[in-house]
Each structure stands twice: as C-alpha cells, then as structure tokens.
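I have placed the structure first, in the form of structure tokens, so that the comments after it can refer back to it.
One protein chain is absent from this view; the other protein chains keep their places.
For reference, chains read A, B and C in written order, and residue numbers begin at 1 within each chain.
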Amino acid sequence: MTTMGTTDESLRQDLARRGVHVTSLESLYNWGRAHSLWPLQFGLACCAIEMIAATMARHDLARFGAEVFRPSPRQADLMIVAGTVTKKMAPMVVRLYNQMANPKYVIAMGACAISGGPFREGYNVLRGIDRYLPVDLYIPGCPPRPEALLHGVIRLQELIRGEKLSGPGRSRAADPAVPGEYPIPNYGPAGLRPPFNPDLWQPPSDPDAAPDDGSDAVTPRETTA
Amino acid sequence: MRKLKQLPGVGLLKGMLVTGRNFFGSYRNPRRLVTVSYPEQRLLLPESSRNFPFLVYDGNDSVEGLRCVACKTCERECPSGAIRIVQARDENGRPAKHPERFEIGIDACMGCQICAEVCPFDAIKMDSDYEHAATGRTRPMVHNKLRLAKSNTYYHRIKPREAAEVDARLEMERFRKEEARRKREEAARMKKEAAAKAAAAKPEAPENS
Amino acid sequence: MTDPDRLLSLLEAGLPGSAGRVRRWTNPGPSGQDALLVDPDAALEVALFLRDHPELQLDYCSNVTGVDWLPREVTESVTTTETVGGETKEVTKKVTRTEPGYLEAVYHLYSVALRHGPVILRLRAAGREAPAPLPSLTPVWRSAEFQEREIFDLYGISFSGHPDLRRLLLWDEFEGHPMRKDYVAPDEDGLPAIETAAAKGEANR
Partner (left out) sequence: MNLTRAAPWPAGTAPFADPGETELLELSLGPQHPSTHGVFRMNALLDGETVVRLQPVFGYLHRNHEQLAERMSYLASMPFTDRLDYFCSLTNNWAYALTVEKLAGLEVPERAEYLRVILAELTRLQNHTVFLGFLLGDMGAWGSVLMYGFRQRDAVLDLFEALTGSRMMCDYLRFGGCRCDLPPGWAAAARLVVDSYPGFLDEMEQLLTENEILRARTMGIGGVEAKRLVNAGVSGPLLRAAGLSHDLRKVDRYGIYDRFSFRIPLGEKGDVYDRLMIRLLEMRESLNILDSALRDLPEGPVINPQAKLRNFRPPAGEAYGRIESPKGELGFYLISDQSPQPYRYRVRPPSLINLTLLEEMCVGAKIADVMVILGSIDIVLGEVDR
C-alpha cells in the first residue's frame, strides 16, 4: 500500500475500469474525511440563514455528508464563519476555533466574514476573519446563495482529497510546526489588541496598488474579430 | 383552543400523521419532492436574479467595446465602496472616456445593484453567476476590467428581456443623437448658404471698404 | 390631540409654572412632527403628567434616541442704532458667532389606549463634555431602559436615575462614544502588533 503513491495514474484508472480499485492509504483517509465534514453549528448573521437553507430539503447539504451540525466545537471539524464578525465577537470565534479538534477547516462565508464587507468601515466590525484564523476557503456573496455554499463545500472536499499527510507541502493538520491554536485577541480601548495576528495576516504594503498586476494572465482580452 | 376535549396522546398521533405524510410523500409527491441535486441539476434562476456586477461591451473587443465611459457615478453611489475606477488619459494627458482600471472587490460587494441602477450608459449590469469560491483573497476576490468585461451577447443570454429593452433604448438614443447631429449640420449648412447668398447679393464686402 | 399648543395649555393647567420650562420646537420639514423642548429639571414631572393625564394617556414610549449637535457657526445680520458724529442711524452688520454644541435625547411617545401620537420630547444636555447629565425617563417608561443605555454607550449622555446604566453594545474597556459626530476610529492596520498573547508565549483558551 505504501508504494501506491507512486503508481502511475493511467494504470490505476485502467484497473478501476476492470473492477479492481487500488488506492493509497492517504487518499482513502482523505476520501473519508472529505465526505464526513461535521460543521460547527454556529451562525453569526444573515449568511447563517442561507447556511441553514443549504441544509434544508431543497439544497440538502446531507448529500455531501456535511449535514451533522454540531453545537459543540469539540465534535466539529469545519467552521463556517457565516456572517459579520464584530470586534466584540471575534475573541469568541477564535476561542471556538481553538477548541475544535484537528484536522479543522475554516470557510469564510459571505462578504462580511471575508473582509468586513459593506460594514467594514465601522468601529466594531472586524475586517475579515483571516486576521486571526487561517481561512481555507472564501465564498463571496452577500449572502451567497445556498448553491454557492454547496459549491464551496465541494471545493473544500477537493482540497481535502488533494492533501498530503507527510513530506513537504503536507496539510496543516499533519504539520507539527503549524499551531492548532491561535492567540485570542483582547478588548482594547478602541478595538482589539492586537488588531491582527501577524503570523497569519499582514496589512498590504501599498493599499492603492493594483491587486492584480499580472491580470492579463488571468483573463485574456477577448477579441473575436 | 386552550382546553383539549380528547384522550391524551391523540394530539401527538395527529402530529405523527403529518410527519408520516411528509416522510412518505417526499418519495412521490412532487410538492414535497423539492431537493435539487446541485452540481448536476441547477435551479433555473429567474431573469432578474443578481449576484455581482459585470461590464457590458459591444462588438468584438472586450476593451475597445466597453460601454463604460469612466464617469465614476457607480463608484460614488456604491454603498459598500467596492468599486474603484481610474480614468484613462490620452497621449496628451487629457482624461479619456474609458476606464484605465475598473475593479470590483467581490469580497465587499453586496450585490445591491445600485451601480446598475444609476449607470447612465447601461454599461454595468448584474450577473447571476454565483460560483466564486476561492482559496485566496486578494487576486480572486478583486475582479478587474478584463474579468468584468462580458459581451452583449452574454447579457442577452442571461437576461433576454432586460437586454432587449436596453438595446432598444440605446438604439433610440443613438437615433436621437444622429437626428440631432443631422439637424445641427443642416442648420449649419443653411446658415452657411444664407451667408454665401448674402455675400453674393452684397459683393462689396466689408473687407474691401 | 397631540398638537403641541394644546399640550402646552394642558401642561400649564396641570403643572403650574411649566410654561417657562416647556417650549414648542417647530419642525421645518413637511412631516409636521413638532416637538416639546423640555427643561431637564422638569422632564420627569412632565413625563409623568403626560403619561397619566386622562386626556393624553401617553403610555407607550416608542423610540428614544440621542442626537449630537456639533458647535456651529451662525452668521446673522444684526441691526443696531449707532450715533456717529451726532447723527443717529441704523447700521446692519453681519455677525458671526459660534453656537455651542450639545447632546440631545429625543423621546417619541404614543398612546396605545387612545391611539394618538407622536408626541416628541427633546431633552438637551448642557454641553458635549463627557458626563452630559440628563434625567432618565426609565422610571416612567420601562421601554427607555435599553435605549437610554444605548445612548449612554454611543453618545455619552449619562442618565441620572437609570436603574442599570452600563454600556449596551460595546465592551466596558471601550473609550469614547462612537456615534458622536467627531469620533474618528483609529486606523488599526498601521499599528504595530504589541502585547500579543503569542509574544507572551501563552495561548489562552
């Protein structure tokens, strides 16, 4: 089994067609994890309602094995930060993350969780949960449709299936150098102290710079002439 | 309603009946069979459905054909401050009527469609595409000009009724403008002719005197 | 029934001496919602009177809110008589003076029993300095309890007689009153990260 990582892909597919399924321990493990994501039952604002809608009959998150919403962080392995994280709430969110067992994943759902969204100019709104927590997936939208959350969960499952458990580039949970807990910010006289976790996030050096200088490489100019 | 005149437990049974009807009904009754298996099946979104804005371009070139003239109305009116426009300048340094940079941060956009509502040129419209989940925050969450530009054909495909209205309106405007230009030219020509006639009738022009 | 003039005459009849302490405030806009400007010392008395008067029965305090009025420059023309060289004439001058700012609490009252309203009370604090005191109307209308706490939190009006005056929305360590017009939230991104729990080597849980 340990050599399966080096088995070439075409041979594996060929065998699968003949009814012989060969897999590595790693991908079997990841396959199991990806299809039994237990999210933390934890909603902050508007996006939480769309998150609930995604678990309901029409969209049925259970089809992806992610319907077991656990009220206790100890039993959860996916935190969907759904809604505005205020400065008053942020320490609790970090504490909940710390209490979750490894391996754990964070989805920032909605504009507010990603960047503070439309409320980011305010005195009590955290400009993105990625200042304190390592976010695995961002789902923009205000709020994202339930399908967008499903799309995000599918993306996350792909990410988990592609994770390595050993060697360089291994997943965060398997890397002993990566902490499983992050410091909890404190209430200060005008906001949180520290305002961000410098290990996870740094303020952009030039906020006015074009965020996307190599943009042409991403989307080519369309000409059909 | 507050006093029950029945055996205890009957109310519970009635409730169970409802649950049972829902349970078994969800196998055959189309009213209770509502699940849409998302990646394979998709809900048919109504035409007005909106998520994030995009820029419309006419013709074949996604840069030259942009309807946007960089008037910055949407940038000023955007409630979440998600739009950033830098106006282009021509070779003489004068402001040109197209955007040099047009960026919409979809990490802050709340899809309220006010930009589309206030745009005087029908250049910015709302897309209904919602699959934007990404692992990064800076690059995938800021849509630049090239990513925002979508053809009028695309607009017609997602919103046929609205796009047809917009096209008719733009055509009308173009026609009116053309008409006005023609009239102006006509008037100028008439004036010129009248002046020429007057000059012919009065050969002793002032410069001679 | 809620015409301010009628209210004023009822007040004068029921509470002698209130004429000088309750004045009419005219709304310049088209909504026609005029208010009563109540002297803070008389506020509790007036509120009780309005609530219990059988003809008014303003038993429902719908909305309580604070307003921050910044100091503003007022330019007005003043006409004075001056004597210049034995000749008396009228001189009109433009005078600019600074009106001091103040904090205001606004109460919107309705009557559920008689179905009329709104009657609007405005209470003005003396200035904008930190403990801007005003009497609390929570003993009269319990609905003011959270709303006065919110005003205390966001505007810094301290309501005397409030049963539980604490910050409502922000945490206790917060300094300043962010709904004031001159509040500027410090830009935190430029700050160096100091006093992190990580720096002290403890991850509290």
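One rule holds for everything that comes next: a contact is a pair of C-beta atoms (placed from the backbone, for glycine too) under 8 Å apart; a residue touches a chain by one contact, two chains touch by 3 or more.
Since this is a predicted model, take the numbers as computed values, not measurements.
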Item to complete: Mind giving the shown chains that are in contact with the missing chain?
Response: A, B, C
Item to complete: Specify the residue from the set B:Met126, B:Leu146 or B:Val166 that touches the hidden chain.
Response: B:Met126
Discussion item. I need the residue numbers on chain C that touch the omitted chain, in ascending order.
Written reply: 27-31, 33, 59-63, 65, 67, 106, 108, 112, 115, 118, 120, 141-147, 167-171, 178-179
Fill in: chain A residues touching the omitted chain (full complex)
41-46, 48-50, 52-53, 56-58, 71, 83-84, 86, 88-89, 92, 96, 112, 118-119, 121-125, 142-143, 145
Discussion item. Suppose we count only contacts with the excluded chain; which residues of chain B make the list?
Written reply: 1-2, 4, 6, 8-12, 14-15, 17-19, 21-22, 31-32, 34, 45-50, 73, 77-79, 110-114, 117-118, 126, 161
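Note that in this section only the chains that are shown with their structure count from here on.
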Worksheet item: Can you list every chain that touches chain A and also touches chain C?
Response: none
Worksheet item: Using the average of all C-alpha atoms in each chain as its centre, how far is it in Å between chain A and chain C?
Response: 46
Fill in: Whole-Å separation of chain centres (CA-atom averages), chain A against chain B
30
Fill in: Sites on chain B touched by chain A in the complex
26, 34-39, 42-43, 51-52, 60-63, 79-82, 101, 103, 105-111, 130-142, 144-147, 149, 151
Discussion item. Give the list of chain A residues in touch with chain B in this complex.
Written reply: 57-60, 63, 111, 114-118, 120-121, 128, 130, 135-142, 144-145, 147-148, 150-152, 154-155, 159, 204, 210-212, 215-216, 218-225
Discussion item. Quick check on the complex: what are the chain C residues that touch chain A?
Written reply: 169-171, 173-176, 178, 183, 185-186, 188-191, 193-198, 202-205
